[in-house]
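All remarks here apply to the structure that follows.
In this view, the complex is presented without one of its protein chains, the others remaining in place.
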Amino acid sequence: MSKVYFKNDYSELAAPEVLAYMAKISNGHYNGYGLDEICESAADRIKKELKYDNCDVHFMGGGTQTNLVMLDQILRSYEAVAAVSTGHINVHESGSIERTGHKIEALPSHNGKMCAADLEDLLRHRTDEHMVKIGAAYISQSTETGTVYSKKELQELKRVCSDNGIYLFIDGARLGVALMCDGSDLKMSDMPYLCDAFYIGATKNGGMLGEALVIVNDDLKPHFRNAMKQHGALLAKGFVVGAQFDALFTDGLYYRLAEHSNTMALNLKKKMQEKGIELTIDSPTNQQFIRLPNEKVKELENNFAFEIWEDGPEYTVIRLVCSWATREEDIDKLLKAL
Amino acid sequence: MSKVYFKNDYSELAAPEVLAYMAKISNGHYNGYGLDEICESAADRIKKELKYDNCDVHFMGGGTQTNLVMLDQILRSYEAVAAVSTGHINVHESGSIERTGHKIEALPSHNGKMCAADLEDLLRHRTDEHMVKIGAAYISQSTETGTVYSKKELQELKRVCSDNGIYLFIDGARLGVALMCDGSDLKMSDMPYLCDAFYIGATKNGGMLGEALVIVNDDLKPHFRNAMKQHGALLAKGFVVGAQFDALFTDGLYYRLAEHSNTMALNLKKKMQEKGIELTIDSPTNQQFIRLPNEKVKELENNFAFEIWEDGPEYTVIRLVCSWATREEDIDKLLKAL
Amino acid sequence: MSKVYFKNDYSELAAPEVLAYMAKISNGHYNGYGLDEICESAADRIKKELKYDNCDVHFMGGGTQTNLVMLDQILRSYEAVAAVSTGHINVHESGSIERTGHKIEALPSHNGKMCAADLEDLLRHRTDEHMVKIGAAYISQSTETGTVYSKKELQELKRVCSDNGIYLFIDGARLGVALMCDGSDLKMSDMPYLCDAFYIGATKNGGMLGEALVIVNDDLKPHFRNAMKQHGALLAKGFVVGAQFDALFTDGLYYRLAEHSNTMALNLKKKMQEKGIELTIDSPTNQQFIRLPNEKVKELENNFAFEIWEDGPEYTVIRLVCSWATREEDIDKLLKAL
Partner (left out) sequence: MSKVYFKNDYSELAAPEVLAYMAKISNGHYNGYGLDEICESAADRIKKELKYDNCDVHFMGGGTQTNLVMLDQILRSYEAVAAVSTGHINVHESGSIERTGHKIEALPSHNGKMCAADLEDLLRHRTDEHMVKIGAAYISQSTETGTVYSKKELQELKRVCSDNGIYLFIDGARLGVALMCDGSDLKMSDMPYLCDAFYIGATKNGGMLGEALVIVNDDLKPHFRNAMKQHGALLAKGFVVGAQFDALFTDGLYYRLAEHSNTMALNLKKKMQEKGIELTIDSPTNQQFIRLPNEKVKELENNFAFEIWEDGPEYTVIRLVCSWATREEDIDKLLKAL
């Protein structure tokens, strides 16, 4: 019997609607490198969702790639990017930003989030050429620990960036669950007003692979396809990624899948709280973090797949992730085992 | 009516057998980042084809990416790579190798191929630190113009590399058609003995996307997954690429698709020669290049999709590419139009 | 009247003995790029001081340059370097290490020093390819805040590095004052046994400019001149830098200049302590840090040159640096003004 999966939100090939769409396009011939009608259609759908036309949409293969190509485009050769210490680019991308030549200045993480005052303080203290110049701020929505920025928090960060002449880039690998979470005051159509560039992740929200990068600020648009090609990010069959988004933004599939992930996770969260299980982070989205005795974790590993987040001598923090593919019966099984 | 496609070998989603395989795996859960059973199975199949077990197989998203990650792994920070002037990395990858910090030293192209004597001569003249040190040679099999290295030519290049302590890397984006072409004396199982690393392309041979990189030389193996991650080349759903190869190396599908591409192209070539059409390169594989009067090219563009290779005041060289999806009736239509 | 200088240890052209040596060589002709008899003689003198012959000595123009060329040589493209948060490469080199492609992993600073246990802990937690691989540790002797590693502390760090297969590189821009400070148990000839590479600074110890890099570990020696050239660090008139060291290591000048700097600083320190002035760091070398009321700092600025280290609403920390050129009367003037 195979394990019940709470390991991550990218364990399955793709949502059935996406696969159906791909079957449909399997007899066509398409232009290479994203210059095809599927990518065009997908970009149009995204612009409609954004209610914003003056932006460029590029389809990339994965999140780390999107982060590094976009930040390399944003930053001048002598510039650095500010991120929280727990930011994905700072800890889980193997030094990819630095490999493109740019320092990451780590700010304190407040439940995974960057605080506008911290950013302002950093920028105020950068006055000479011995300390690296900051050219952008990077944040994730939702964050690496499942938390979510409110609209006001994003506006504050954007204001600090604008006031200081730097750019704000939002990693939206898990943007869907952020938009659809309980109590969210953020809509997809707010995004272009809250940053200079951001992306909408498909890999972690029911697509087979890919991220749709949206460049809002005109400064950042020229020659972006050169930058993609140069970093090996311009797929010959760009239409494969375009297809994910054309499917996901048909009939609101993207939002439905995110909502399902959240619903499953919040149901699990609520019931774990009722059972008195310690949640280490108060996350409103599809990632939940709990602390368990080590022997309990060992026992769970027999029948469930999940990530170890922090290990200790007696207790272990594990991460439980729900996805579009998580079923109520999976939750039930896990709750029973807990 | 849509155009008949001779534009390239990556215009279609994937061969039916590959799509069938993907449908089959669509209900499973898999580990992330290529650490799953599909990638394991695919790597095993490749090693069996190679009759060579002591190699590492990594699944990457595309050719430019594979070239840049592998060459960056091969070369020390102060080293350059030798390639022919027409090499893909030298002209059609937008400066990607240089972006990782390495110069490309261009050697003369002999019908798209590197000559061992030229390489030897280059290495002999690199004696001081003012000229960049050469650390590797890069070649493509088949080449960018459809030509093919014989086994003896590869052995010669390998010998020059070994004698000079540099590595040989073979871009196999179109390896299939090279192995399967008329008169080829090269087998898949020869490859590990002819270079230090090479890759087997799926994107241009019936797969949805991806290249299988095979690292033969032990020097180049350590920490390659770090290098992949750092360059944004470690896909979260690595199993999507693994699946392509697991399908392609079942029942010889990979070879059959390559053979079909060649058969179609050589049939076309023979009949064009009979018609007296000028072939600018004598290619035994699925890429053919012909010179036509400009008005003829204009006319063809109405019903056929192809690439302009070189334009001139009166004549234009166009590239015609056959793929696994090319049908005899496509060839007939084109011949009639010519 | 010009100000009394406590700003840094690189405010003057060079010590008189160094200038005399340069006058002496002003009529000769020398080979370019450090391949001349002056550099050879200087390297020999350094090897004699080290009582260690199996090392390579290279003459570089400045500290940031030496750090970046050496670390780029040490690290593979996917590797990072560990340094304390206050390390020069982490805060005062404008992202130079990252510009060569390498992340800096910041460890806690214990009075400017790296603790072996912290390094060991970092290395123990680097187990997968999502987190960047550590390839080296970087420390400064003396540190950026004037403190000094004991021989035992260096041995501990070296052991952790060796046990984990990483390299230890010591920034010796201010090595002289570290070796000559009160209570130091470290000799120049200990250096080759305590690290894989280090440098001896002339810029901050009486030379006109330059650092002598000593590469001890054989792994790091090949093609280093290529790396220098590639980073613009191979001076056409390499003999200008060689001359500094040939002069400094004649009759112990290097040590005498360092000793003078320390003597002046410790005299100043002792008298400031007697006056009840708060020292923020207990430094045994030529850099001293004191906290003063803001109005006092304003007043001092009229007649003295020094650096502001940390500013606050009421108090300011200033740095006072003594050099080979500091005179007793300078100290007296400052003490009177304090």
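Lettered A, B and C in written order, each chain numbered from 1.
The rule we apply is simple: contacts are C-beta pairs under 8 Å (C-beta built on N, C-alpha and C of every residue); 3 or more make two chains touch, one makes a residue touch a chain.
These numbers come from a predicted model, not from an experiment.
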Interface partners of the hidden chain - shown chains only, full complex considered:
A, B, C
Which of these, C:Asp56, C:Glu79 or C:Glu93, touches the one chain of the complex that we don't see?
C:Glu93
Which candidate, C:Lys51, C:His125, C:Lys152 or C:Lys237, sits in contact with the chain we can't see?
C:Lys237
Would you mind spotting which of B:Ala80, B:Leu107, B:Leu194 or B:Ala265 touches the chain that isn't drawn?
B:Ala80
The missing chain sits against chain C at residues 2-3, 5, 7-8, 10-14, 16, 19, 22-23, 25-32, 61-69, 93-96, 99, 203-204, 208-209, 226, 229-237, 239-240, 305, 325
Going by the touch rule given at the top, which residues of chain B touch the chain that is not shown?
77-80, 91-95, 98-104, 106, 129-133
Residues from chain A at the interface with the omitted partner, ascending:
33, 72-73, 76-78, 100-101, 129-130, 132-133, 223, 225-230, 234
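Simple rule for what comes next: only the chains that are shown with their structure count from here on.
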Top contact pair of chains, counted by C-beta pairs?
A-B
In whole angstrom, how far does the Cα centroid of chain A sit from the Cα centroid of chain B?
33
Quick one: chain A and chain C, Cα centre-to-centre, how many Å?
42
Rounded to the nearest Å, the gap separating the Cα centres of chain B and chain C is 50
Touching two or more other chains, which residues of chain B qualify?
226, 229-230, 234
